[in-house]
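Can you read through this structure? Questions will come right after.
Apart from one protein chain that is not included, each protein chain of the complex appears where it belongs.
Lettered A, B and C in written order, each chain numbered from 1.
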Amino acid sequence: MPHVKVLVFATLRERLGGAREIEIELPPGATVRDLKERIAQTYPVLAENMKSVLTTINREYAFDETVLPDGAELAMFPPVSGGAFHLQQP
Amino acid sequence: MPHVKVLVFATLRERLGGAREIEIELPPGATVRDLKERIAQTYPVLAENMKSVLTTINREYAFDETVLPDGAELAMFPPVSGGAFHLQQP
Amino acid sequence: METDALPTLFAITEDELDLNALLEAITLPTTGAAAIFTGMVRGYTESGQAHQTLYLEYEAYRPMAEAKMKQVAEEIRARWPSIQGIAIVQRIGRLYPRTPTVLIACTAAHRNTGVFDAARYGIDRLKEIVPIWKKEVGPDGEEWVEGEYFPRPGE
Partner (left out) sequence: METDALPTLFAITEDELDLNALLEAITLPTTGAAAIFTGMVRGYTESGQAHQTLYLEYEAYRPMAEAKMKQVAEEIRARWPSIQGIAIVQRIGRLYPRTPTVLIACTAAHRNTGVFDAARYGIDRLKEIVPIWKKEVGPDGEEWVEGEYFPRPGE
């Protein structure tokens, strides 16, 4: 079973107590959707985040059907909020 | 005959050898049009400029029919060209 | 926020334009966005009849120019009530290529309530009604640049 590392940012990182990366076991040929499901199971604190998370493979946005390539740089994070405007209400 | 002073800028000033102000005699009740005509006669070097010159009275744009008020600050200059763009061709 | 508490800054100056300081001067605690326009001296103009410029000489009818800059700021506020701070600055004197000569900056709480349009309107109006002229000096001589706009009554 391949072992993958996923960089996490913002809310995800904070929910994990500041961890910058998580590790997960996945079957060969797993897709982004599989990855999200496995993370939701393995890290229940992130289950809610998996519903609206963005996933990237080698710094490009990836989608549910995409198969995870071997050795890729994977990352997950919420929709971006740069720029000091469009503040959500607390 | 009232004696008026007119500030001049840009091309007008340069045609007058750098003078910043001209003086002119005008009948009472003279208008901007009268002023232009008198300048064209008195300073032939400015006659051509009078066709497209802008005139201001107390720092507001004035028009041919406007009567010159006593003691007003008068100025004449070409259409403005601030801002470092819209360069005309030489 | 009352209008008379909103910063409006206009100047004719011979000094270098300091964008950082100008922006800081029109930033309120409620400001979230700024649009800034600057015009520079072009050393080479490629459009139309291509030509080289060694420098520009700017001249202003200072008290009137400051009054008209104030008018431009008032026109901006009337059209875009969301604008918080406005800075309008023209540098005069002899200015060389690549040098910023004019700046218009507008701030607002958010970027989508007119800052870009306000800055663009400001530079267009400055070019029409603020009494500033430039003489272009090139390798083959010099030429006053004249605008084409004739103000209407009330402008």
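Here is the rule we use: contacts are C-beta pairs under 8 Å (C-beta built on N, C-alpha and C of every residue); 3 or more make two chains touch, one makes a residue touch a chain.
Predicted, not measured: the structure shown is a model, and the values here were computed from it.
Taking the complete complex into account, C:A33 is the one of C:I12, C:A33 or C:V72 that touches the chain left out. Across C:D18, C:E74 or C:E148, the residue that sits in touch with the chain not pictured is C:D18. Within chain C, the residues in touch with the undisplayed chain are 1, 18-20, 23-24, 27-47, 97-98, 100, 109-111, 115-116, 119-120, 123. Residues touching the missing chain, restricted to chain A, are 7, 9-11, 13-14, 52, 54, 56, 59, 61, 63, 75, 77-90 (touch as defined at the top).
Heads up, the rule we're going with is that only the chains that are shown with their structure count from here on.
If you average the Cα atoms of chain A and of chain C, the two centres end up 47 Å apart.
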